[in-house]
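Of the protein chains in this complex, all but one are displayed in their positions.
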Amino acid sequence: MSGNSIGRTLVLTCFGESHGPCVGAVIDGCPAGLPLTAEDIQTELNKRKPGQTAISTPRKEEDQVEIFSGTFNGFTTGAPICMIMRNRDVEPEAYEQIKHKPRPGHADYSAYMKYGGFSDYRGGGRFSGRVTASYVMAGAIAKKLLGFIGVEVLAHTVQIGKVKITKNVSFDEIRENVYENPVRCAVPEPAVLMEKEILKAAEEGDSVGGVVEGLALGVPVGLGEPVFDSLDSDIAKMLFNIPAVKGVEFGAGLKAASLKGSENNDEYAIQKGKVVSLTNNAGGILGGISTGMPIVLRVAFKPTSSIAKRQKTVDLIKMEETEIELAGRHDPCVVPRAVPVVESCLAFVLADHAIRAGKIPQVLGTKK
Amino acid sequence: MSGNSIGRTLVLTCFGESHGPCVGAVIDGCPAGLPLTAEDIQTELNKRKPGQTAISTPRKEEDQVEIFSGTFNGFTTGAPICMIMRNRDVEPEAYEQIKHKPRPGHADYSAYMKYGGFSDYRGGGRFSGRVTASYVMAGAIAKKLLGFIGVEVLAHTVQIGKVKITKNVSFDEIRENVYENPVRCAVPEPAVLMEKEILKAAEEGDSVGGVVEGLALGVPVGLGEPVFDSLDSDIAKMLFNIPAVKGVEFGAGLKAASLKGSENNDEYAIQKGKVVSLTNNAGGILGGISTGMPIVLRVAFKPTSSIAKRQKTVDLIKMEETEIELAGRHDPCVVPRAVPVVESCLAFVLADHAIRAGKIPQVLGTKK
Amino acid sequence: MSGNSIGRTLVLTCFGESHGPCVGAVIDGCPAGLPLTAEDIQTELNKRKPGQTAISTPRKEEDQVEIFSGTFNGFTTGAPICMIMRNRDVEPEAYEQIKHKPRPGHADYSAYMKYGGFSDYRGGGRFSGRVTASYVMAGAIAKKLLGFIGVEVLAHTVQIGKVKITKNVSFDEIRENVYENPVRCAVPEPAVLMEKEILKAAEEGDSVGGVVEGLALGVPVGLGEPVFDSLDSDIAKMLFNIPAVKGVEFGAGLKAASLKGSENNDEYAIQKGKVVSLTNNAGGILGGISTGMPIVLRVAFKPTSSIAKRQKTVDLIKMEETEIELAGRHDPCVVPRAVPVVESCLAFVLADHAIRAGKIPQVLGTKK
Partner (left out) sequence: MSGNSIGRTLVLTCFGESHGPCVGAVIDGCPAGLPLTAEDIQTELNKRKPGQTAISTPRKEEDQVEIFSGTFNGFTTGAPICMIMRNRDVEPEAYEQIKHKPRPGHADYSAYMKYGGFSDYRGGGRFSGRVTASYVMAGAIAKKLLGFIGVEVLAHTVQIGKVKITKNVSFDEIRENVYENPVRCAVPEPAVLMEKEILKAAEEGDSVGGVVEGLALGVPVGLGEPVFDSLDSDIAKMLFNIPAVKGVEFGAGLKAASLKGSENNDEYAIQKGKVVSLTNNAGGILGGISTGMPIVLRVAFKPTSSIAKRQKTVDLIKMEETEIELAGRHDPCVVPRAVPVVESCLAFVLADHAIRAGKIPQVLGTKK
């Protein structure tokens, strides 16, 4: 038990269920002296707020953050920062049918068995995508911390269902375009196709998956602690905690498996007095340590498990086979709303490692 | 710093460098009463021992394990188990040229920068694939622990370079064939092609990558602690600590991104009085918790970074561009020797979670 | 940084400041199926609530708990339990004078230096005794968990200033009397003297310290993990986190230093078919593992640091010597209100270790 904390120097403890009073986070280890207001958090939370477009769940939530501790006069104090966001638009009765009939693709069955039937099944309870709001709260702080050392974190949708972007995308395109379309794709044309892919699936009572790419620029050389707290393993661990993630790859990723060493190795050169590599198949990490090149990773999401189509399941009390049809509200594709979550997860791990490696000091700003 | 321990109830602390006196492991949290001898460990270590076939490094090592603590009269005592394996065939002088000239694809540059030039660069030092012997030591114990609850862990090569296996492989085929050919592929025909792929790369002074599939059978429902110590995130973290791993996916993996929910969801049924799913796109894990279905994952390895071909690099002292040619001994493909390492990593995480979830008791066998 | 979590299987993360919005706790790792309501927590919180007697601070707080997560239909779910208790009777302006003038005996100076002047100094901020309400929240849950395996935790005041109890006190006396008098002493006569000792100090604008004894009955043999997570070391660590604690001893404690081995060793016997020791100088722990005898410990508290008397201090901005007179509300003796805190700390560590040792299962009660 007790797996709801992550990080070593910057530690996120999260709590809350989809249809309980709130979801929240305690962020411990944040250096003192960081300017921080509720607005800083809110800006990031708004990116993943439901009910904003035709392709997201109609659940209406304000997702308004409240800060309970750890700040004073607009700055962090070094004490743990607790934040919550209340659940308002809850429909608990909508979930009575799943109490003993696990929805295919969801955690219903494994959770039921693990927790002896005591887990909160309403809307997936603790297993809802809604818990990722906690990750975003932590990510908002992490991004501000990374800003102190010039690290920027980006993410964008590169695939929805069978639609992939095929051209190389510049950092500027990502920065400018990602939050300009509902699918969070940096390239306008495929963005339109991706949206159609989602709407088509939704009409069919079905859902689609996709892929998000995450990037970090300006990462200093030397983040990551071999061998077990390597930077890539910690990033991967964080990303696999986003519901629906089924694969994570760095740099050339799975494609590297079919390359030759001479094709995959990134040769070194000196540019502007700095060591750089001429390619970045490593995705910015070698031996578990950041190289100073951009960190590049991709995260594969499965299609949303909640679909309207009739599906086979079992009744766990009667122990007999049955079927289920889900009427509830859900995103036909989690990928667009996962973009800020991937950003947050990547930012969180980088900030944790930057503090750990001594790159972010424990008191920011001037002594008061 | 201090990232050389992993696990929560079963904890592996590892140490040692490629060309230092030894590599070793301390395994803490192993239940008392497990029958354990050096032979148990040796059997597993032999699977990854170098110098056994034409496609592995000519480095000759006996890789003989010595147990220093934690056992008494042939049983574990509940105290930490320390084991080492000495390094014998070391060629430290072979590495003088890389002291200030980082090899492309290796950790040389990032380690040099992180540790201020103090890291042991000989043979990659702490970043050598040789450290995975420590993982195998832990894996040997983990497999024995899992045996108590009927869990079996398997791994096999499914891709080397551009050669992939295309047919479905049964568990029996894997069990019987994997250690029968040098590439550790469960299907004889592609195994031959894979070996050729490696030999061809070696002749060209080049290297190739590949993919290993890991499986676990008989896993009880309920392993994994949401949200941050989910079973898949912990397995992924462990696997990304194997040098050269660039991607990890579970079940349908990256392919799930292009599936519909109705295609990807695993519907439930009852077979022999037990809840099962009719497909296993989830790879045996939902919501971070094991479902009782086989755990299925794939790990992508990049091609070996050490290649004979001349490559561009930089001199870190003179800060000028230069080239490097590596003469040293190396595997032209790490994948075959990684098969027992993937087994070990998967077994280790499962054993840790099985103890954590109370599925493996803290004292095995009868009180003496 | 990031020291606001404690425990291994039952993990308490706490947050909040004396004059911020609230203090709170996240308890992770609580088994599913524990009946738990806000009243269960409130009962314990009421024991340490301020403003109840003539000898405690006049600060008036309702200390009403709100549960935010982790329970469903009156039972714990296995998910983290977040609770808060709002601060209402705050007088922030009362603390402006201490902003740069550290109060002797308080954390003001060390906190100012550590956090670069960013820490919340109002009422001690994060260093206030008020944070122990979080410990009591966790203790309330821990006591309920321990109840499942028949473990009972008690505490009582054995010394206030120069008044000590001299007779041996039975468990029944403690159970019946402790919460019957304002000093939480199990023996009525010294209780009266203790109260006078406090009132006298208060009249003089001064304060007094004291000693609390903690006990645990029915503890199973085998709790504690040598060598570093031994039961006594974990209990001591928890107790030293109560503000004002300056010493902790087990069993014969410091007195053991002047005993002979033949006097101090607890000889074994068999009573009612069970191994017992004829004395309990060990205080129920040998080799860091519980022996099955009652756990007995004593905690020494220094006198409250806040006193009305004029004291020498320094101005940290002007870097010159000055004086300070404190007008604020404070307990002239923290010991009486520390009694439930010691109970909670002891209960928390025992519950953590009982889960860790597999003595408390991960699902309580019958599957639903």
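Each chain carries a letter (A, B and C) given by its place in the written order, and its residues are counted from 1.
As a convention for this text, a residue touches a chain if its C-beta (ideal position, glycine included) is under 8 Å from a C-beta of that chain, and two chains touch if they have at least 3 such contacts.
Nothing here was measured: the structure is a model prediction, and the numbers come from that model.
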For the unseen chain, which displayed partners does it touch in the full complex?
A, B, C
So which of C:64, C:177 or C:241 would be touching the chain we can't see?
C:241
Which one, B:47, B:101, B:126 or B:337, makes contact with the chain that was left out?
B:126
Have a look at C:78, C:123, C:222 or C:294 and name the one touching the chain we're not showing.
C:222
Go through chain B and note every residue touching the omitted chain.
1-5, 7-11, 13-17, 20-24, 26, 28-33, 66-70, 72, 75-82, 84, 114-120, 125-126, 355, 362-363, 365-368
For review purposes, identify every residue of chain C that touches the missing chain, sorted by number.
1-6, 12, 14, 102, 104-107, 109-111, 113-114, 126-127, 131, 159, 161-162, 201, 204, 206-211, 221-222, 224-230, 232-234, 236-241, 243, 246-254, 256-270, 273, 275, 277-278, 281-283, 285-292, 300-307, 309, 311-314, 316, 319-321, 356-357
Missing-chain contacts mapped onto chain A
79, 226, 357-358, 361-362
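In this text, only the chains that are shown with their structure count from here on.
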Using CA atom averages as chain centres, what separation in Å is found between chain A and chain B?
27
Separation of the C-alpha centres, chain A versus chain C, in whole Å, is 38
Using the average of all C-alpha atoms in each chain as its centre, how far is it in Å between chain B and chain C?
45
Identify all positions of chain C at which a residue touches two or more other chains, and write them in rising order.
79, 362
